[in-house]
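Okay, so here's the structure we're looking at.
One chain of protein is taken out of this complex; the other chains stay put.
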Amino acid sequence: MTVLVDENTRVLVQGITGHQGTVHTRQMKAFGTRVVAGVTPGKAGTEVEGVPVFDTVREAVAATQANASCIFVPAPYAKDALIEAVDAGILLSVVVTEHIPFHDMLVMYHYSRSKGGRIIGPNCPGIAAPGKAKVGIIPNVVFQPGRVGVISRSGTLTYEIVNGIKERGLGQSTCIGLGGDPVVGTSFVDALPLFQGDPETDVIVLVGEIGGTAEEDGAEYIRHHVTKPVVAYIAGRSAPPGKRMGHAGAIISRGRGTAETKLAALSAAGAKVARFPYEIPDLVAEIVARQARR
Amino acid sequence: MTVLVDENTRVLVQGITGHQGTVHTRQMKAFGTRVVAGVTPGKAGTEVEGVPVFDTVREAVAATQANASCIFVPAPYAKDALIEAVDAGILLSVVVTEHIPFHDMLVMYHYSRSKGGRIIGPNCPGIAAPGKAKVGIIPNVVFQPGRVGVISRSGTLTYEIVNGIKERGLGQSTCIGLGGDPVVGTSFVDALPLFQGDPETDVIVLVGEIGGTAEEDGAEYIRHHVTKPVVAYIAGRSAPPGKRMGHAGAIISRGRGTAETKLAALSAAGAKVARFPYEIPDLVAEIVARQARR
Amino acid sequence: MVKLAEWRGKELFRKYGIPLPRGQVARTPEEAEALARAGTVPLPCVVKAQVLAGGRGKGGAVRFANTPEEAKTAAAAILGLEFKGEKVREVLLEEKLPIARELYLSITLDRSLRLPIVISSAQGGMEIETVDDTAIERTPVHPFPGLASYEKRRVAHVLGVTGPVAKSLDRLLDSLWTLFNREDAELVEINPLAVVGEGLVALDAKVIIEDDAAFRHPEYADIRDDRTPLEEIAREKEIAFVQLDGNIGVIANGAGLTMATLDVLKEFGGNPGVFLDLGGTDDPKKVTEAFLLMARAKPRAVFLNIFGGVTRCDTVARGLVEAMKQVPDAERFPLVARIRGNNEKEGVEILRAAGITSIPTLKDSAQAVIAAAGGAA
Partner (left out) sequence: MVKLAEWRGKELFRKYGIPLPRGQVARTPEEAEALARAGTVPLPCVVKAQVLAGGRGKGGAVRFANTPEEAKTAAAAILGLEFKGEKVREVLLEEKLPIARELYLSITLDRSLRLPIVISSAQGGMEIETVDDTAIERTPVHPFPGLASYEKRRVAHVLGVTGPVAKSLDRLLDSLWTLFNREDAELVEINPLAVVGEGLVALDAKVIIEDDAAFRHPEYADIRDDRTPLEEIAREKEIAFVQLDGNIGVIANGAGLTMATLDVLKEFGGNPGVFLDLGGTDDPKKVTEAFLLMARAKPRAVFLNIFGGVTRCDTVARGLVEAMKQVPDAERFPLVARIRGNNEKEGVEILRAAGITSIPTLKDSAQAVIAAAGGAA
């Protein structure tokens, strides 16, 4: 395994019989992913895209040795689906579902973590390692195998950027879409060490957004622990201040959380900062060229 | 560290200003233990047996680098005390307090574990490594340094047995009193690997009681993982059947939990079984003599 | 442990929204008749003895009534019973429901897993120990996320319920889980849990509350366990005291040592009659009280086996000597002592001064007390 997924990843799809579950099972398989099982209570014995469906995660794991889950079940049931996956011993869960209450996600996160598990998401595009495996919904077409690692809080913008890297003639080692919810299972600080330690990644692209302080925390980590070059972009520089989480929210972020504070922190940590998404491939290409000369 | 505590153990006493807290702080110090801090809310700034008292565990840890806690606070407040210790980063807690509701202990155990912590107890005599450190209330006089490891669910009976080992001219590496409550933080299965892996332990003495299936589980572990000789004793062979936990309890133990099933399991796992507590030192001495001849 | 009578368990069930038959408690036959006549309890109804022991059906402690008069007769018959040593003081009258199936459901603690566990079986209505193990499902539940839907689906599957009955089960399981936690229960058991129409009804209720959680539940302070009068006094004085059939009184400290002492006595042919665990007490007054209590149980001989750890030998010896002075002639008994450990010398000296010899080994002292009680059985 390089960063979380590889050829040995055996994917279980929770909510496989739903529209999204079915569509993305097909896409994951087309990507070359070993999708080994699906779970939808009451649908045991059927098949979706050639993948056997089980009633429970425990049965699915017992029968197929699935070791990662991709969760598509609707928000009111997502917490339960994740707990079921954790209880069945699955340690990597990609939660695609959006609109999960953060109170639920707090339980999901801390429970999973207490069992040594990792969540990517919720409300996220997931993770993909071209030529190896994809768990989630990032479009297959944007990828080609390469040595650029991408970590992003965005969805579509990630696709655009990953595609831009491909069009610039470069490829990706692994791309993780973290999701933009208030509580995410994997944040920049959690993902950065994986890429720093990944022998297949030469350059890291970090795509952030305004709100929260995940980018500032990431910058702090980069400053102390990341030796690989980082290219960063923050979306939302011109966005209206928007509806903040009351006064108390401001007290927690302590003046951080704007595009300016994020860009300043990343820049101070040594990251190359792109002003526009389309500048990212160029900055990456420059770095790659410099690395090649060495 | 050999088994959990040694010369580097820095003990914090929660509930130090109570009668038990004060008495045993003195005893732990007399044993040679580094008791570095006490905590009793509202008593910061005072001293007990020369040990500085703090209001909170966090402050105590910051000031003294305490890394183990001995909890004497009354049952209704014990859960909170343990959570405070865990939150302050203390990973080893000996809970002496008795009569803690098991519902509280379930939270204590799983919370501590989720943070990588370990609890000994509750309702237990604690742990002692002669010549090194003691966290708990086992009387100092019964010990002398040696190579016999003792794991026991009992209190006073443990003292008696440890003392018997001493009077037989042998000493102890480490002795753990696990406590006899329905939910304990450390069971035989958890303690056995520590002694198996401890280079200072040659023989393991296991003292069990009727009720629950901890001894059967321990026997299972011994069978598969313990290569050191084990001497076992089970108290309660002649005890009346007593008040069981309803029918459902029997369903969980599935016919195990009696002195007979425990003794049979331990014997089948290769342990030498003592019929009386006073036979233990003799059995241990025989094994030690045999080991010496090799 | 606090065992709740069926009607009291059902009061809790009601509080947590668990569906029950309509019913009410009666303490006299007349009351039973009036309840049936007023329609408070619809007819036909079941009249059940409110005792803690199981096997009421076979034991004649459950009867049926089709009329108010029959309710009276049934209540009169049951209220007179002494069922497995328990006097029947209350009967519960409940409507008789058209039962489609009887299921089993309980929540208790799994000590090995250190988790609450839901036990379920489609074979309800009989004692769960008699059900084949393969027909029983054990579902552990982690207290942090609590009872998860997938776990509830597993139970529904095992019980073989679907559709509206499964929905009823879903709510019922949430209620039972909440009750188990909020009420500090050791056990909540519904056997049988009946399928009635499109729903579920708890026909019986067994709830045991943990003793150690008593400080959170003053509402159960009035419930007494099946203790002897002396055991009740001991409980009030916080002394662990159990009466058995034999003639040797055993006083020791710590449950493990007490049990080991009984084991040794039994092995040598002795017959322990009372055991009394001093625990970690350091208080001579407590020791004195314990001795006087022991004397009232009239043992043929008493064996004092103390290992002083937290407890000091001299303290125990002092309490003992004081107590011996207070024991009335009629209750005198020969005493064999073995005190070891913390302050052993001082303790032995105090006993010697009072004419009592401490025998250092467990074996010798046990044999001495058996002899004093009249020899091995």
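Per-chain numbering from 1; labels A, B and C assigned in written order.
Assume contacts are C-beta pairs under 8 Å (C-beta built on N, C-alpha and C of every residue); 3 or more make two chains touch, one makes a residue touch a chain.
Please read all numbers here as calculations on a predicted model, not as lab measurements.
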| item | value |
| --- | --- |
| Per the touch definition above, residue among A:Thr17, A:Thr40, A:Thr158 or A:Thr261 touching the missing chain | A:Thr158 |
| Residue of A:Val94, A:Ile120, A:Ile138 or A:Ile151 in touch with the missing chain, whole complex considered | A:Ile138 |
| Among A:Val73, A:Ala129, A:Ala214 or A:Val230, the residue in touch with the chain that has been omitted | A:Ala214 |
| Positions on chain A contacted by the hidden chain, ascending | 23, 75-76, 99-103, 106-107, 109-110, 114, 125, 137-139, 141-142, 152-160, 163, 180, 182-183, 187, 207, 209-210, 212-214, 217, 235-240, 243, 245-252, 254, 275-278 |
| Chain B residues touching the omitted chain (full complex) | 41, 55-57, 77, 79-81, 83-84, 87, 107, 110-111, 114 |
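We take it that only the chains that are shown with their structure count from here on.
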| item | value |
| --- | --- |
| Most distant chain from chain A by Cα centroid | C |
| Chain whose averaged C-alpha position falls nearest the assembly-wide average | B |
| Mean-CA-position distance for chain C and chain A (Å) | 54 |
| Chain centre separation (chain B, chain C; CA means) in Å | 27 |
| Whole-Å gap separating chain A and chain B, where each centre is the average of the chain's CA atoms | 44 |
| Per-residue overlap in chain C, given as positions that touch at least 2 other chains | 142, 144 |
| Residues of chain A whose C-beta touches two or more other chains | 110, 114 |
